[in-house]
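For reference, the structure I am asking about is given below.
With one protein chain removed, the remaining protein chains of the complex are shown where they sit.
What follows is subunit A.
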Amino acid sequence: MAHQAHSYHMVDPSPWPIFGAAAALLTTSGLIMWFHYNSSVLLTLGLISMLLVMLQWWRDIVRESTFQGHHTPTVQKGLRYGMILFITSEAFFFLGFFWAFFHSSLAPTPELGGQWPPTGIKPLNPMEVPLLNTAILLASGITVTWAHHSITEGNRKHAIHALTLTILLGFYFTALQAMEYHEAPFSIADSVYGSTFFVATGFHGLHVIIGSSFLTVCLFRLIKFHFTSDHHFGFEAAAWYWHFVDVIWLFLYMTIYWWGS
């Protein structure tokens, strides 16, 4: 058996990167076929293969770390850098949509009636469901921190309870937002107001769903004893992502919902 003289992880050759690239090709081409030729075959194929690649790639990482022990402190440091860089790139992604919002709302054109919200748009009351959603996400930030402390203190029962509560709060947020979308008196087609509102909050909602899924996987791993009190980076990464989603919401709430109403 070969031994390495360094603390890095030389991974086994894996098919997931190239299959992932193929899945991205199928998904993007599928979007084109759906937009322009009214066919959703490719898109479906792309999304399914994307899901399969993600499940297997991340399953393999769990195997390499928890079951094979390849995640030395050096490797973990690299993963921390990676997750921070990824979240930073997501922050820039949202920055673009905030830019678009301020571009249109700071100097509303005559076509909008020279005002913001534009003439005829009845914005959602920021003191109703949006305020509740703010409270929900803030509370979920507290529960996920409680879960983290419980893990480091070796309190299995509390960790499971706190993480479950975090996930339930996430689902509650998503359900309330879905209801708001359904009940809103304006649609995405209602001038640039609708565009900026639904694209920004929509992408945020997608990230809440992604974050909730990540936390759910962590819950399963927590129950199955994968985490130790001093090595649980998967959970930390999920918690970082969740806090990021919370912060984005706070900006959305303050700018689009509150200032923009």
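Everything that follows uses one rule, which is that contacts are C-beta pairs under 8 Å (C-beta built on N, C-alpha and C of every residue); 3 or more make two chains touch, one makes a residue touch a chain; residues count from 1.
Please note the rule applied: contacts and distances are computed from a predicted model.
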{"item": "Undisplayed chain, where the name is taken from the UniProt record, one of \"Trafficking protein particle complex subunit 2\", \"Enoyl reductase (ER) domain-containing protein\", \"Cytochrome c oxidase subunit 7A2, mitochondrial\" or \"Ditranspolycis-polyprenyl diphosphate synthase protein\"", "value": "\"Cytochrome c oxidase subunit 7A2, mitochondrial\""}
{"item": "Contacting the left-out chain in the complete assembly, out of A:Arg63, A:His103 or A:His149", "value": "A:Arg63"}
{"item": "Touch list for subunit A against the chain that is not drawn", "value": "1, 11-16, 18-19, 22-23, 25-26, 29, 33, 37, 41-42, 45-46, 48-49, 52-53, 56, 60, 63-64, 66-69, 223-226"}
